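The other protein chains are all here in position, but one chain of the complex has been omitted.
Chain IDs A, B and C follow the sequence of writing; residue 1 opens each chain.
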Amino acid sequence: MRRGPDFTLSTGPTTVSPTALSGFGRPVTYHYDPGFIELFRQVERDVATLLDTSHDVVLMPGEAALGLEAAMRALGRPGAHALAVVSGPYGASMADELRELSVEVTEVRSAYTGTVRIEDVAAALEKDPDIELLTVVHCESAAGTSNDVEALGRLAREHDVVVLVDAVASMGGTPLFPDEWGLDLCVGGAQKCLGGPVPLSLMSVGPRAWQLIDANPTAPTGSFLSLLDYRTKWKQGGRFPSAPPISDVYALAAVLEEVLEDGVATSFERHARAARACRAGVTGMGLDLWADDEHVAADSVTAAAIPDSVDADELVAHIRGRYQVMLSGGGGVGNLVRIGHMGETSRGMYVVVGLASLGQGLRDLGVEVDVGGGVDAAMATLAG
Amino acid sequence: MRRGPDFTLSTGPTTVSPTALSGFGRPVTYHYDPGFIELFRQVERDVATLLDTSHDVVLMPGEAALGLEAAMRALGRPGAHALAVVSGPYGASMADELRELSVEVTEVRSAYTGTVRIEDVAAALEKDPDIELLTVVHCESAAGTSNDVEALGRLAREHDVVVLVDAVASMGGTPLFPDEWGLDLCVGGAQKCLGGPVPLSLMSVGPRAWQLIDANPTAPTGSFLSLLDYRTKWKQGGRFPSAPPISDVYALAAVLEEVLEDGVATSFERHARAARACRAGVTGMGLDLWADDEHVAADSVTAAAIPDSVDADELVAHIRGRYQVMLSGGGGVGNLVRIGHMGETSRGMYVVVGLASLGQGLRDLGVEVDVGGGVDAAMATLAG
Amino acid sequence: MRRGPDFTLSTGPTTVSPTALSGFGRPVTYHYDPGFIELFRQVERDVATLLDTSHDVVLMPGEAALGLEAAMRALGRPGAHALAVVSGPYGASMADELRELSVEVTEVRSAYTGTVRIEDVAAALEKDPDIELLTVVHCESAAGTSNDVEALGRLAREHDVVVLVDAVASMGGTPLFPDEWGLDLCVGGAQKCLGGPVPLSLMSVGPRAWQLIDANPTAPTGSFLSLLDYRTKWKQGGRFPSAPPISDVYALAAVLEEVLEDGVATSFERHARAARACRAGVTGMGLDLWADDEHVAADSVTAAAIPDSVDADELVAHIRGRYQVMLSGGGGVGNLVRIGHMGETSRGMYVVVGLASLGQGLRDLGVEVDVGGGVDAAMATLAG
Partner (left out) sequence: MRRGPDFTLSTGPTTVSPTALSGFGRPVTYHYDPGFIELFRQVERDVATLLDTSHDVVLMPGEAALGLEAAMRALGRPGAHALAVVSGPYGASMADELRELSVEVTEVRSAYTGTVRIEDVAAALEKDPDIELLTVVHCESAAGTSNDVEALGRLAREHDVVVLVDAVASMGGTPLFPDEWGLDLCVGGAQKCLGGPVPLSLMSVGPRAWQLIDANPTAPTGSFLSLLDYRTKWKQGGRFPSAPPISDVYALAAVLEEVLEDGVATSFERHARAARACRAGVTGMGLDLWADDEHVAADSVTAAAIPDSVDADELVAHIRGRYQVMLSGGGGVGNLVRIGHMGETSRGMYVVVGLASLGQGLRDLGVEVDVGGGVDAAMATLAG
């Protein structure tokens, strides 16, 4: 088979670590092999440790899109009221899907370069005391921005509102503490900040979330989309609703073991440092960050605004073809290029590869940027 | 991480080949990397070649349970009439799920040791001309039996009935030709006869199936369960409804390439020979086949009836603990043990490992069996 | 690349474990990377633990043939007197090589089906008090026999004779304790009982061996063959005489870690049990062991005498072609076939694969053997 690019610095799936590859390479076993079952339960415990949570951990066998849909169908009782924080396309999509489920949705929005104001959310919650569910995306990877889920969680807890967090692009790379912050159902993936496999949704489900689900007569059962099946069949009965993706579970086990051995905080710091370096590099070469400011910028992905003279997707294709580096294009949000620094690529020097190829790619297409200045600034940040 | 058993001869997920492991070990790339997209399309073409079909190939990102549910939700119009062939638990489950979708289901049943009579199916079709859908499981892996999907397909075509086949435990190991046989929607997996990854449903969808789906207003869209999304977003728009499981796609690409290079017929012959040897071994050691006779026995899994004095699941656990061989237990059908000979384990000598450990395990638990006689018969068959 | 046989049950290199493969798959690092140096030293310590020795451990970068030649050139002072135990071709070859070095060699021989008598060795040592070196092969893998190196070591110690042991086919699978038994220089490999990489000689060198080497003016220095270089350059100076085989070192590290975690005794017992089962199988199918009796038979390889009507090498080729099992042929000793049960293949059921394919292969070529009886006996032994 032909080889891929030399460097994959996309926003996920992204470069996985040698540790993950070693997990993928393990012999496949039957899912009811006692060794596999033991390992699967260890992975569940490891996710709980990662999140410092006492909530149930559920590993649904599909990319996080499955986990998110399963969570919304479980929580989204027709006729119920919900508040959706919308600061990017993923947040908007959550609102849309809830409406499809006949939920009454109030949106609190911001431009897709920033985040909502907490006071706007508070006002909306106060205005409609029937709101029982708040949805929010932790890291809007399409825009390289983040929402303050800690503040939102604490606020929601005050109003006794259940919080559903799309933590796909943050879990493992950014602090996220469901119990402490009042986040009742979090859905993450491993193919981003954990540098792991795609087809597993890493979910923490707290008692208040289960309560809402139990109150929803339309919550799916007997379905690939059913979160409840995992409680009744697996948690209570020891039978998998469907065979888990064995090799991917091994890969997830391997990356979790490494992250926990290093310490979760180490991963958070590494992602934050890579993000600072990447932002310094983007502005250092004379480009604008897509995000309004440093505070709203995400730790796992940096979006650079691309001058109008160049089409971001063509730029990405050019860089892939000429320099064998795969970045991510605009994701429907604007003319921007995104450099992922997540999981494996949060390790320092990957950012430099992303910046140098981005800068030179722009230069190749006629945009004057200071490639050296960008790398210089990034390296100075990494050194700091 | 602790190692698994020395031999995994379960009914799937089962031992994967070195070829599959090599695919799993490839560096992960972005799903919109041009190289990945090219590979993904090649995999689709390879599945079409495997099935000798001109139907659309859809690779949905989940274990075949996802593909089956997606197919049934797409085809199962509320109020429509369907005929379900039920010769085992998977067939029964299809009937149940259709009823959940408010489809009017007629069942044609057999004992779970055999298969339905074609004339019974013909009679049922004639009796209710409104039947528009027939569901059937090709290999009932829980019972080690198979249904004659060729005859059923031809019959259904005569009645202009759309056929949905659960081909999970047969695809790649047993002849299956959708176009020639009139099988409008087939759902397979790679973790069985292809010795490949779990989280991909390999689906062929013909024009008559699409027609029925288009006529079903409840066919899901905008959902992880949506087959239609794959037509509109991916086939027509080049966008994945959700990120595919990259590493699993690489593994699937690798095993398909090998199977097609060797020739599909080689795989069919290998599975058939392993099955003959396994059956000769089971009877040669003095056990009964679970299946009524050789003709209804499956090519990918052999079920042996276990004497009442021993509990099949305890026997499986004993063999796993003492001989480091993982077989499959009864699967809810009866007191039986199943030896998978599918994909990698269809290669000759694996059957001997299964038989010798099964026989000695029984002997350990007080059942008199002729271990040597079983292996002798199996080897003589392999030699033939 | 085309795949190999389904089962490799040769006498080494033989099937390696998933653990070893995982080591091989690690990213390659520079040999002076601090992480690699730390790992290399850990491997040295692990070999010392395996042998329960305080002797220096030297890992020379070549198949054990390198280590053996290096040891003999280091120890073999021209004009010195040595005693060579010769019970098979490897022992004979050691004697020859010493003579090439102008050493005066006394041989104590046995037929290649047995082992020398200790009293003969004692007599020879007493007869020539100038003997300063005794050479012996622990497991003569070409004949499936073993020598009692414990007794020989203790005897040699009484006579103040330095002992050089070829432990290539025993190290890790058979008890071998240099310090306790008085074995001054042992040379092992990892591709046999450790189920690991080929190109590393695992050597323990005690003070009495170093003393003899220091007294040998022809001991090589500045050469790929130089054992002394490893003392001066690596042990004392921290510089590798040449770059070690990085990937193989990783594989060795992985298998050693696993063996030590399981406990060395576990490995010894597993090899002994597999050997008992294999011998029971060989005689149970009506063949003769090549070895004179059970006591002299090796724990890591069993040689079966093949009737004259069949050529052993043709039989091996037939079994490889028909059953995809690779055994070892006669190795120049006689018309015999050897089944390796070493490292990975010492795990129980591999022996059954070897026996069943050997038996059926003979049957295919017209020899009447009781295939079932052989497997039956082997299984009964494994069960015991």
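By our rule, contacts are C-beta pairs under 8 Å (C-beta built on N, C-alpha and C of every residue); 3 or more make two chains touch, one makes a residue touch a chain.
What you see is a predicted model; the values in this text were computed from it and never measured.
J.: Would you mind listing the shown chains in contact with the chain that isn't displayed?
T.: Its contacts among the visible chains are A, B, C.
J.: For the full complex, which residue in C:T29, C:T49 or C:T283 touches the chain that was left out?
T.: C:T29
J.: Residues on subunit B that touch the omitted chain in the whole complex?
T.: Counting only subunit B, the missing chain is touched by 18, 21-22, 25-27.
J.: On subunit C, what residues meet the omitted chain?
T.: Residues 1-5, 8, 10, 12-16, 20-21, 23-36, 38-39, 61-63, 65-66, 69-70, 97, 100, 191, 197-199, 222-225, 241-248, 250-251, 253-254, 257, 317, 320, 326, 328-329 of subunit C touch the chain that is not shown.
J.: Touching the hidden chain in the full complex, which residues of subunit A are there? Just list them.
T.: Touch with the absent chain occurs at residues 3, 6-7, 17-19, 25, 258, 322-325, 347-350, 352-353, 356-357, 359-360, 363-364, 370-377, 379-380, 382-383.
Basically, only the chains that are shown with their structure count from here on.
J.: How big is the gap, in whole Å, between where the Cα atoms of subunit A centre and where those of subunit C centre?
T.: Distance between chain centres: 52 Å.
J.: Report, in whole Å, the distance between the mean C-alpha point of subunit B and the mean C-alpha point of subunit C.
T.: 45
J.: Please tell me the distance, in whole Å, between the geometric centres of subunit A and subunit B computed from their C-alpha atoms.
T.: Distance between chain centres: 34 Å.
J.: So which bits of subunit C are touching at least two other chains?
T.: Residues 18, 25 of subunit C each touch two or more of the other chains.
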